[in-house]
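Have a look at the structure below, then the notes.
Here the complex is missing one protein chain, while the rest keep their positions.
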Amino acid sequence: MADLAAVKAALTSQVIETPSWGYGNSGTRFKVFSQAGVPRDPYEKLDDAAQVHAATGVAPKVALHIPWDRVDDYAALARYARDRGLVLGAINANVFQDDDFKLGSVTHPDPGVRRKAVGHLLECVDIMDATGSRDLKLWFSDGTNYPGQDDITARQDRLAEALGEVYARLGDDQRILLEYKLFEPAFYTTDVPDWGTSYAHCLRLGPRAQVVVDTGHHAPGTNIEFIVAFLLREGKLGGFDFNSRFYADDDLMVGAADPFQLFRILHEVAKNGGFDPATGVAFMLDQCHNIEAKIPAVIRSVMNVQEATAKALLVDLDALRAAQRDGDVLTANAVLMDAYNTDVRPLLAELRGELGLPADPVAGYRASGWQERIVAERVGGSQAGWGA
Amino acid sequence: MADLAAVKAALTSQVIETPSWGYGNSGTRFKVFSQAGVPRDPYEKLDDAAQVHAATGVAPKVALHIPWDRVDDYAALARYARDRGLVLGAINANVFQDDDFKLGSVTHPDPGVRRKAVGHLLECVDIMDATGSRDLKLWFSDGTNYPGQDDITARQDRLAEALGEVYARLGDDQRILLEYKLFEPAFYTTDVPDWGTSYAHCLRLGPRAQVVVDTGHHAPGTNIEFIVAFLLREGKLGGFDFNSRFYADDDLMVGAADPFQLFRILHEVAKNGGFDPATGVAFMLDQCHNIEAKIPAVIRSVMNVQEATAKALLVDLDALRAAQRDGDVLTANAVLMDAYNTDVRPLLAELRGELGLPADPVAGYRASGWQERIVAERVGGSQAGWGA
Amino acid sequence: MADLAAVKAALTSQVIETPSWGYGNSGTRFKVFSQAGVPRDPYEKLDDAAQVHAATGVAPKVALHIPWDRVDDYAALARYARDRGLVLGAINANVFQDDDFKLGSVTHPDPGVRRKAVGHLLECVDIMDATGSRDLKLWFSDGTNYPGQDDITARQDRLAEALGEVYARLGDDQRILLEYKLFEPAFYTTDVPDWGTSYAHCLRLGPRAQVVVDTGHHAPGTNIEFIVAFLLREGKLGGFDFNSRFYADDDLMVGAADPFQLFRILHEVAKNGGFDPATGVAFMLDQCHNIEAKIPAVIRSVMNVQEATAKALLVDLDALRAAQRDGDVLTANAVLMDAYNTDVRPLLAELRGELGLPADPVAGYRASGWQERIVAERVGGSQAGWGA
Partner (left out) sequence: MADLAAVKAALTSQVIETPSWGYGNSGTRFKVFSQAGVPRDPYEKLDDAAQVHAATGVAPKVALHIPWDRVDDYAALARYARDRGLVLGAINANVFQDDDFKLGSVTHPDPGVRRKAVGHLLECVDIMDATGSRDLKLWFSDGTNYPGQDDITARQDRLAEALGEVYARLGDDQRILLEYKLFEPAFYTTDVPDWGTSYAHCLRLGPRAQVVVDTGHHAPGTNIEFIVAFLLREGKLGGFDFNSRFYADDDLMVGAADPFQLFRILHEVAKNGGFDPATGVAFMLDQCHNIEAKIPAVIRSVMNVQEATAKALLVDLDALRAAQRDGDVLTANAVLMDAYNTDVRPLLAELRGELGLPADPVAGYRASGWQERIVAERVGGSQAGWGA
C-alpha cells in the first residue's frame, strides 16, 4: 500500500501552473462568446489567478503569453504577482498572429520574416530575465496547408537554425520547452508535428531544451502515457500543457473528456519520479473556457489534476510490480484500477482542511464574492482574449 | 468504354455552386489573415463569382449565407446576379454567432432562444421566396462541450420540433438540406453528428427534406462514398458541400487532400444516376481559402470537381459490372483505376475550347486583369468575412 | 439524490449476458495463444458460464455462436443450461468462415452463395425455436477490400432481400438484432458500417428488428452514447455487445480502456429508461481474452458493467436537470462527475452480501477451485476457439 503521509506530502508540494489566457475570452473560428467580468489586462488576469490559488493552494504560478500579456515593466508585473502570493511562470512566445506570419514564422521561406520571428523569441528571453521565468515555451503554428506549398526539409533546416540562435541566448537557469502539435492551424504539414520531431531538435540543442506534451495535440489513438514514460526515461520531459479532448485540440478542461487517461499519464509520472521537483517537470494548464465560467473552470481543472495525482500516488507499486513480474495480467490491471476506482475526494478535502483551504474549492470561490465583484467592476475597456 | 460524347454532354451540363463566403476572409481561431481586394459586400462577392463562372463555364450558382449576406432587397440582389449570368443558390442559415446561441439555437434549453433561432430560419425561407432559391441549407453548431451539460434526447425533441415548423413553411419547390457534422464548434456532443441522425429527421419530415454531405464532417476513416451511395438509393441525397481535409474540418480546396476519394464519391454519383439534374443533387463548394488567393482557389476547386467528374464518367461500367459479377477482384479494381489514372485535362481543355472558354481557367483568370483591378479598387470599407 | 433502495433493486435485476466464445480461445491474425483448461465443447462452455453466474449473480444468460456451438440436440443443451441455473441467450449467426463466403455471404454477387447464407440464418431461427432464444444477432463481415470490387448499392439490395426473408421467418417473440461495424475483416466497404445503415434496414423490416451497438465497432471519436440515446428515443436499441478498445475493434474487457465512456453510455440508458426489462435492451458481452485468464476476465467484465451501472444509477437527475435548464455548464458537469467519482465497490459488496454472493467475485472464483479442476480435467480433445 502507498504511504498516506507521503501521498499527502506530494499533493501539498505539487504546483499547477495556470495560463493567463485561460482567464480571458476564447472561442472557435465560428464565434468567441464574451463573458461578464473578464480581465482587461495582465494585472486583472493575475488578480483572477490569485483567486484560484486562494481556493486550491497549489496554483501559485501563472504562465504569460507574449504579446497578449505585453506590459511596459515586467519586473513590476512580477512584483504585482508576488504581492498576491503568485510567481510568473513560463513565457509563451506567439509568432502566429502577425500578418507577416501567414506562411510561417521561424520556418518562413523569407529570411526577413524569419529574422522578425527570432527577434520576438529573443525578446521573450529578455522578458524571462525580467520576470525570473525559467521556461520559454515554444509552440509554432508553422506548417503548410497544401502539398507542394513549401519544402519540408528546408523548413526543418530553418527551424533548427532559429532554435539554435535562441538556445544560445538562454541563461544557465533557463530552458526551451518545445511543443509539438499534429495539426491546426496548419492542415497539411506542421513543422513540429510529433514528439519525435521535438525530441530530435531538443537532443541537438542540448540539456536545456526539453519536450512539452500538450495532451490535446496528438493523432487519435496515440498513447500519450507511453510518450511521457519514454521522455522521462530520456530526461527530456520538460512538462505538460494539460487540457482534454474528445476529437481534436478541443482544449476542454483537463480530465473532463478522459479522466482515466489523465490518471494513466500521472501514473507514469509518479512511477518514474516525475513529481520530484528536481526533475523540473512543469504541470501547466493550457485550455479554453469557451462557454463555461472561467475562474471556476480553472479551479475545477486544478482539482481534476489533483484528484488524478492522488489516485496515481495511491497505486500500490509493490503489488503492481509483483503481478507484472509474474505475468499476471488481470491482477496487475486490478492493482492499477484499484487506485483509479478509489474516491480520493475525502482525502483531498481532509488535506485542504489541514492547510486552511476550503474543502470544496469551487464552493469556496463561489462564496468569496469575487465573481460578483468583477462583474460589477470590470465594465468598459477591452476584454482580454486571443487578439494579437 | 464510356461514350465520349455523353461524357462531354454531362460535363457541359454540370453546375457547381460556389459559396459567397469563399470570396471573403476566413481563418482559424488563431488568426484570420486578410487579403487585398477582398469583397466588402454581397454585390462584390457576386462580381467575383461571375469571374469564376466566366473562367469555367460551370459555376453560375452562388450560395448565400444569412446574415453575412444580408441586404435590404433580395430581389434586387437576385437581379444583380442575373445581370452577371448568375443565379442565387442555396440560402445558408446561420444560428451560431448571436450571443444568445452560446449554448445552442434550435436545441437550446430556453424556449425563448429556440424561438429566436426558428425565427431566423423562417426569415431565410422568406429570403428564398425573394431570391427564388430552392434550397435551405441548415447546419447547426448546436451541441455540448461537457458530459452532463445538457440532455441529448431532449435536444433531439427540440430539434425535431424546430425542423417541423420550418418544413411546414416551405413552398412546394423548396427543400430543407440538413447537414451533419461530427464536431466543432461543439466538442462533446453535436446534435446532428452523422448522416444517420440527419437521415432519420429528414425521413420524419418528408420528401422535401434531404441530407447534405459535407466531405469534411466525418470521423477519421469514414467511407463517404458508401454514405453517398446509400442516400442516393434512398432518394435522400440532397447534395454536397465539397472541400477536403487531412485531419478534421480543414476546409481545404476540394480534391486537394485526397483526389482519389473525390473520384470514388463521384463514381457513386455517376453510377447511381446522381448527375441527372432531375435527382436534384446539388454540387456545392464550402471551403476556406485562408492563405491562398481566393478567386483562383475557387477556380481550381471547380476544376478539381470537373476533373474528378470526368474520370468518374469515364469508368467502363460494363467491364466493371462483368468483373464484379465474376468475383474478379483485381480486374474490377483495375477497371476503376484505369479511369482514375487517365489524364482528363486534355479532354476538358478541348471541351472548354468548344465552349469558348479558356483552356486553362486559372491562366484565363490571371490574364483577365480582374485581380489587379479589385486590389486597386476595393480600398476602404470592411472586408467581408465570417463576422456576424 | 438517487434512491439507494431503487439503485440496489436495479442492480439486482440486471442481467448481463456472457458469450460462449469468450470462454474459448481467441487471438489475432498473428497468433492464437491457447490456455490450459479451455472448454472443448458447448457443454463445457456452459459449465464455465455457470461459474461466472455463481460468482456474480447477474450473468444467467449465455449467448451461442453457430456453428461454433453446433450440437445435435439444442433442446438438450437448453436443459443442460437450465440445470446449471442458466438460460440460453442470443443466437449469433456466423456466415463468415465458410470458403464460399470469401467475397460475401448475404451480399455476395452469386445468388447461390446468398441462398446458402440465408439458409444458415434460417437454421439459426430453427435453433432459437429449440433453445427458446429471443434474439437473432446478425453481424455480417460482408464488404469489399478494394474500390470497384463490387457495387455498393447492389449489395444493399441483396442485404435487404436476405433480411426480409429472415424477418418473415421470425416468431412473434423473436427479434433480429442487426449489428454494424466500420471495418474488419472488410477493409474498404462494409455492408453495414454504421448505426444509420442498421437503423434504416431495421426501420424497413419492422418492430421486431433492432440495432445492436458493439462498443468497439466505431470510427475514432464517434460519440457512442449519442447513438445509444438516439436509438432509445426511436425505440430501436436492441442491445449492446460490450467490450472496450484503445484503437480499433480491440475486444478488450469492457470498461478496461475507457471506463468513463462506459459510464456515459449507461447514464443514457438509465436516464432514458433502458434498464427497464420491458424495453428489451440486452446487455451482452462480446470480447476476446487473448492473453488473460478467461473466466476471471469474464467475471471482471461483469463487475465493470455493474460498477458503471451503479454509478449511472447514482446520478442525481433532479440536480442535473436543474443545472441543464439553467445553462450552468459547470454544475451540470459536476453533478454527473460526482456520481462517476463515487467509489461504488462498497455498495456492490454490500449488495452481494445481501444476496449471498462473494463480496469479491474474482476472489470468490479463485477460492472455488474450479480453475485447478478444469486445468486438470480438460486434457485431450480440441480446445474451442473461433474455428468454423
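The letters A, B and C name the chains in turn, as written, and every chain counts its residues from 1.
In this section, a residue touches a chain if its C-beta (ideal position, glycine included) is under 8 Å from a C-beta of that chain, and two chains touch if they have at least 3 such contacts.
Everything numeric in this text was worked out from a predicted model, so none of it was measured.
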Of A:L11, A:V212, A:L320 or A:A384, the one touching the omitted chain in the full complex: A:L320
Touching residue (missing chain; options A:T131, A:Q174, A:T189 or A:N304): A:T189
Absent-chain contact - pick from A:A50, A:V335 or A:V362: A:V335
Of B:N223, B:N272, B:Q306 or B:Q383, the one touching the omitted chain in the full complex: B:N223
Touch criterion as defined above, residue of A:Q35, A:T222, A:T279 or A:S368 at the omitted chain: A:T222
Residues from chain A at the interface with the omitted partner, ascending: 103, 109-110, 145-154, 156, 182-183, 188-190, 193-197, 199-200, 203, 218-223, 225-227, 229-230, 232-234, 260, 264, 267-268, 271-272, 320-321, 323-325, 327, 329, 332-337
Touch list for chain B against the chain that is not drawn: 220-221, 223, 246-247, 256, 258-260, 291-293, 296-297, 300, 307, 329-330, 333-334, 340-343, 345, 362
Missing-chain contacts mapped onto chain C: 26-31, 33-34, 96-97, 99, 101-103, 141, 145-147, 182-185, 187-188, 220, 245-248, 250, 252-253, 256-257, 290-292, 386, 388
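Here, only the chains that are shown with their structure count from here on.
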Averaged-CA centre spacing for the pair chain C and chain B, given as whole angstrom: 39
Mean-CA-position distance for chain B and chain A (Å): 38
Per-residue overlap in chain C, given as positions that touch at least 2 other chains: 220-221, 223, 260, 329-330, 333-334
